[in-house]
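With one protein chain withheld, the remaining protein chains of the complex are depicted in position.
Moving on to chain A:
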Amino acid sequence: MINFILLISRQGKTRLKKWFVPCPERDQFRTIKEVSSLILNRSPKVCNFLEWRDYKLCYKRYASLFFIACIEQNDNELLALEMVHHFVECLDRYFGNVCELDLIFNFHKAYYILDEILISGELQESSKRAVLHHISEQDPLI
């Protein structure tokens, strides 16, 4: 399962964080710092996975944002990357050419979309249409 998802800008600013396991705020903050320095320092020519403590980090850069997923030892790394990609595609469909500013000003919507895709750390909806349908159904409420 996915332990947490992070969106970090190239300057190291957090754009979105979501933990799927209980984790005190202080540790989250420390983790973000540690993980972002690890990932921002990686050269673009290496693979998108890295081992971190007892977990694996799968990350991918989309424009100026790093999308990071932390998964467990036995999980499929490539699939986690695809999950991230799926999330990005959903964001893209929803916002129409999503950019970092969309996420800055509508970060709560990004959370809603993430909630539709992932529940308790597992992918729940692989249909983009269904995700967008649910979101648009709730849109008037947001």
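Just a few scattered comments:
As a working rule, a contact is a pair of C-beta atoms (placed from the backbone, for glycine too) under 8 Å apart; a residue touches a chain by one contact, two chains touch by 3 or more; residues count from 1.
In the analysis below, contacts and distances are computed from a predicted model.
Per its UniProt entry, the chain excluded from the display bears the name "AP-4 complex subunit epsilon-1 C-terminal domain-containing protein", taken from "AP-4 complex subunit epsilon-1 C-terminal domain-containing protein", "Mic1 domain-containing protein", "Protein transport protein Sec24C" or "Calcineurin like EF-hand protein 1". Across A:Ile5, A:Val35 or A:Val98, the residue that sits in touch with the chain not pictured is A:Val98. Residues 1, 14, 16-17, 22, 24-25, 29, 43-51, 53-54, 60-63, 74, 76-79, 81-83, 85-86, 88-89, 92-93, 95, 97-98, 101-102, 104-108, 111-112, 115, 119-120, 122-127, 129-130, 134, 138, 141-142 of chain A touch the missing chain (whole complex, contact as defined above).
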